[in-house]
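Of the protein chains in this complex, one is absent; all others appear in place.
For clarity, chains are labelled A, B, C, D and E in written order, and residue numbers in each chain start from 1.
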Amino acid sequence: LLFVVPQQGALRIVTELGVLDVAPNEIAVVPRNIRFAVNLLKADEPVRGYILEVFNGHYELPDLGPIGANGLANPQDFMYPVAHYQQDHGSGSTWTVVNKYHGSLWSAEQDHTPFDVVGWRGNYAPYKYDLARFCAVNSVTHDHPDPSIFTVLTCKSALPGTATADFAIFPPRWACAEHTFRPPYFHRNCMSEFMGLIKGAYEAKKGGFLPGGASLHSIGTPHGPDAASIEGASTARLEPVRVADGTMAFMFESSHMMKVHAWAMQTGVQEDYWKAWAGFQVNFKKPE
Amino acid sequence: LLFVVPQQGALRIVTELGVLDVAPNEIAVVPRNIRFAVNLLKADEPVRGYILEVFNGHYELPDLGPIGANGLANPQDFMYPVAHYQQDHGSGSTWTVVNKYHGSLWSAEQDHTPFDVVGWRGNYAPYKYDLARFCAVNSVTHDHPDPSIFTVLTCKSALPGTATADFAIFPPRWACAEHTFRPPYFHRNCMSEFMGLIKGAYEAKKGGFLPGGASLHSIGTPHGPDAASIEGASTARLEPVRVADGTMAFMFESSHMMKVHAWAMQTGVQEDYWKAWAGFQVNFKKPE
Amino acid sequence: LLFVVPQQGALRIVTELGVLDVAPNEIAVVPRNIRFAVNLLKADEPVRGYILEVFNGHYELPDLGPIGANGLANPQDFMYPVAHYQQDHGSGSTWTVVNKYHGSLWSAEQDHTPFDVVGWRGNYAPYKYDLARFCAVNSVTHDHPDPSIFTVLTCKSALPGTATADFAIFPPRWACAEHTFRPPYFHRNCMSEFMGLIKGAYEAKKGGFLPGGASLHSIGTPHGPDAASIEGASTARLEPVRVADGTMAFMFESSHMMKVHAWAMQTGVQEDYWKAWAGFQVNFKKPE
Amino acid sequence: LLFVVPQQGALRIVTELGVLDVAPNEIAVVPRNIRFAVNLLKADEPVRGYILEVFNGHYELPDLGPIGANGLANPQDFMYPVAHYQQDHGSGSTWTVVNKYHGSLWSAEQDHTPFDVVGWRGNYAPYKYDLARFCAVNSVTHDHPDPSIFTVLTCKSALPGTATADFAIFPPRWACAEHTFRPPYFHRNCMSEFMGLIKGAYEAKKGGFLPGGASLHSIGTPHGPDAASIEGASTARLEPVRVADGTMAFMFESSHMMKVHAWAMQTGVQEDYWKAWAGFQVNFKKPE
Amino acid sequence: LLFVVPQQGALRIVTELGVLDVAPNEIAVVPRNIRFAVNLLKADEPVRGYILEVFNGHYELPDLGPIGANGLANPQDFMYPVAHYQQDHGSGSTWTVVNKYHGSLWSAEQDHTPFDVVGWRGNYAPYKYDLARFCAVNSVTHDHPDPSIFTVLTCKSALPGTATADFAIFPPRWACAEHTFRPPYFHRNCMSEFMGLIKGAYEAKKGGFLPGGASLHSIGTPHGPDAASIEGASTARLEPVRVADGTMAFMFESSHMMKVHAWAMQTGVQEDYWKAWAGFQVNFKKPE
Partner (left out) sequence: LLFVVPQQGALRIVTELGVLDVAPNEIAVVPRNIRFAVNLLKADEPVRGYILEVFNGHYELPDLGPIGANGLANPQDFMYPVAHYQQDHGSGSTWTVVNKYHGSLWSAEQDHTPFDVVGWRGNYAPYKYDLARFCAVNSVTHDHPDPSIFTVLTCKSALPGTATADFAIFPPRWACAEHTFRPPYFHRNCMSEFMGLIKGAYEAKKGGFLPGGASLHSIGTPHGPDAASIEGASTARLEPVRVADGTMAFMFESSHMMKVHAWAMQTGVQEDYWKAWAGFQVNFKKPE
């Protein structure tokens, strides 16, 4: 079960059930056991993005509770593939099908295309979603809700109340909450927070977090804004303002610990990330 | 189980478990089988308000879903009574206790106060809530969420997904949703909508709906804004604006049909209410 | 919430959400609070049928359990209405809308059509279903399953495991179960059984039960085949045979008691129905 | 928790709670923590069979859904052991008890029999079931239901809707479905399919799959009938016919991946199994 | 669904499914739609008792929670009827069968016995239970648990957490709780409490509550011991003592209001029951 977040360059995902063209600011999900090929939509355009694989369960929309029948990601905005039938049987071409079993990749060759499904019925199929269609809700009075309010899709685990993976986004929106601290506050999470940036500059970390980059805050690791952001947000006059225009940051959250690949440890770690949290003042004085 | 919404003048609700002073813009709930007396907080102040009685179940906070651990009415804002012990036994005074059984009222006299409880423990007790503490959430992007997003308390029925009674409010807040029609749109409800106004002018019906008044739209009855409001909201430039400042409208919703008392039918019905919905234009022309 | 079973003559059900043409051997469901008009599809054809109204809940497909993802009534065979927009506003024609509240009918007149909905989205809509598409399953070895195996739609009550109403049919099919008594055996039901016949002759009661007729076996009333049927089915050689070709009987089952209307009591009751169960032999002899 | 499927030769399973004699076409389940010994019922008869061990949960009957109160495997057909008490204490004989902890086997010796339980009460006990008593249901109209319709017992996993293990059989029965392809169609499964054959020739693979053999189709591996079967079943006239008389194939399904033991890889793999799926024609031609 | 509590004289309940002999200190349940006759076990012995009818649901054992797999009423102590077949067909005798529909009784005559069932299978059958087999649990340290700890059977309503009817008993047992008030304390109940006495003297009301009598404390009505009992239990040294030896009191609890029949109002009401609660001292003095 692959969750695909293109960040640069559009993809053409050909599957047995049809074709999905997926551009940055869209996401795609390919279910287990569906054969697919990922092509570049434009042959000379470099592509880059994020992929999350889960080994159990399926993504579903969160139960909206009092939000009601509409809001966040709406069912009607998810798109199934465009019909596609490939006629290539015994023409001499060779196809390699790669499967993953027990954590290993296996391949087999065949002399005909796997993309020759004439028709299908059901709802176990790849789909895509345009993140611009997300209807974000948030406080229109006071206080600062939990980031779960930005959940697009969730893959529940077997333990009620916990998720194998959540996908949340921080889309362009109005911020109008009063009597509160508007940026993401300091917190620790009971889940791993893997964050990526599709475009623009993330609202809570203007520097050092570039499109195509990623941050990982493991379970229980405290994190939050830097000293300047805290000073600014604590003194600003709170009128309605636009937030995140021109950007799209997202988060993969998981109740599992995540391991960082050796390749990433060698080439890309920001060694002085911790310095982002230097320079805080102590504002409270213990009464004598 | 009484749900009390004072609209004019503050009440002192004396119960076996203590005293609640409840003013307009607050609500109080008195559970079944608790003896109570309702006094005027100020002897010469006229009082008026709304009361809802349900015969089964209890009020609870809605499960917030993706809204998370905080938002709407927060548990810490509900207040239990102030401790109170009355010493009046055998002094010659007489107390009348009124009970309701099988829809009838029964009374008994006793020579001592019922409000002589020295201490108690548990959570089956009266409580009050200040509506100004409600943290409203709403769209900060586009679209117009269902009014369930304003739910304060709900009393579930035995049929999953339906409520014996919901209590919702329309508090002062920011409206910043774009690409939408902001006023309450035309709709029919699968529940009865009993609406009241505690103060100010209701955002969706400026005239004819006064504080202390009420409207009832029975199950399935279509209703919505008048022609001028539609014209206005359809052409307005949608910037963030304050909504409902200085007012507090509320709604009792129920999956039961409600009957109007004969007294109300005789003295107070607005006979020409239907005219509020005159003057609409047909904006669509069927293609030939 | 109306459940419509045309038995003779086709209907054109015009609703705010479009038009459904429903012929005998099809059924239609019109949800609460949707305005509709029922017309004859052919002006000079007499029509007749059965209607069931429930006051709570919605019809849904039964959870199939081990039957799997397909079988009985399949979701893809239910049809939403054909789009329809009526242009009749201020032309001088008069429309009467009838509503049912608190068990009484109320009417209102208006000078424009209610069937002027330009578009809609959602799944709360009228639908129809062709009973010929029902995929019946049954024993292909031995024994005689419960008639719940023929359930088309169910409207659950608040008490888990019981239904306000079930709709079941007895369609044309193969009977191939061996080592069993194939006709409906003698039984009492914990629900009311209201049975109707759309066409042909019902397999378990060849005479006295005509198309358009109905039988009602109240909760706990024993019933079953007549003596001749028992004798026949007990001695027949059990090879695969076609059952119910050319007929379509159905059952409304309800965990509520049903009352028979005075009109029906006066005009149509088969007074000697009980004689259908005369003439049984005692086949068991108590050992001394 | 052992699931035992004798294929050749009968077993006498002696347990603390009594004795089960289990012959081919029967299955037995021995719960965790019950001491047992497996003997040959006839000393000179070779025995062979299949065993499935699960490490969590218990087997239960599937919830039948609309099938009702009877059907598939009926509760009354499961048999608890015959009472058995062994008197052998201090007679000089030695007993070795083997336990499995953390995946390893441990043994202990004692000078008295473990099979000296005088009486017991409860339902945590070994049991057996005769597969000939299975009441198969299937389509008696059209279409081809999922093989879950043949489920005998299921051991649910912690993830709702998935099973640690299912046990299904393909018993002798009537096939009378019309307008369909009757053999097992081509499919991929979200579970591992381990198939065995107790006797006769499996309906969907007449050659190469002998009694005592096994096939394993891992999660997501497509499989189905051979080209000749497809040709035949696509053109046959569909009248009621007996299927699987004289055979009994079964399936262990699991949402876990299964590993094949090295011994099996060395001695028994059918290297050219894939050739069963050669020779298919392309029957669809893409429109120009 | 009848719940029968004989108080004086034994009954022979003949049913289609067999015979139950039920003596005082036993209870019997006859499910809906089963035909039965109640005879005297000894023709010249007067009989008397209590009957409770519920119109929905079934009695079940409460989920024991941490009490575990055994305790309170154990499943193995419920007894199904003794097999019984009556041979009386066409002998000239007449049988009258009485049914209850819509709250009225209807009768029909037939010339053969209804008690001629040769055999049956299932668990929808009458049963009886000997109250002496109830395994009561209670505090063996301190505090005074809720009377729900004495629940024998419960008939759940559709509203989770509430019961249409509970049956509880107060059997002979040890009382050894310390640091507590041992008699039933003063309380109001969210259910109606209908109490009866099968034999002996009820522990909490020695006088005025005779075997065969009944007390009814409606929902919300406060009740408790008299002044002398309070004085005694408040000063007693709390050593283990036997409670209720030689008696058996029981309670029907219901979340419904109960009406008292006119006959009972005329002949048997204890008019001065309220005086049982006279003479209490005020033991608390409000601090100045």
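To be clear about the criterion, a residue touches a chain if its C-beta (ideal position, glycine included) is under 8 Å from a C-beta of that chain, and two chains touch if they have at least 3 such contacts.
Remember, predicted model here, so these are calculated numbers, not experimental data.
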item: Among E:Asp44, E:Asp146 or E:Glu288, residue touching the chain not depicted; value: E:Asp146
item: Residue in contact with the excluded chain [from E:Asn33, E:Asn99, E:Asn138 or E:Thr221]; value: E:Asn138
item: Option touching the unshown chain, where A:His102, A:Arg121, A:His261 or A:Lys285 are the choices; value: A:Lys285
item: Candidate in contact with the missing chain, chosen from A:Leu159, A:Ala228 or A:Val269; value: A:Leu159
item: Residue numbers in subunit E that touch the chain omitted from display; value: 62-72, 134-143, 145-149, 151, 171-176, 240
item: For subunit D, the residues touching the chain missing from this view; value: 32-33, 56-57, 85, 87, 89, 99, 101-102, 112, 116, 118, 157-159
item: Hidden partner interface residues of subunit A, rising order; value: 157-160, 188, 190, 218-221, 257, 259, 282, 284-286
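Just so it is clear, only the chains that are shown with their structure count from here on.
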item: Chain pair with the higher count of C-beta pairs in contact (C-D, A-D); value: C-D
item: CA centroid of subunit B to CA centroid of subunit D, Å; value: 60
item: Subunit C and subunit D, separation of their C-alpha mean positions in angstrom; value: 40
item: In subunit C, residues with contacts to at least two other chains; value: 69, 157-159
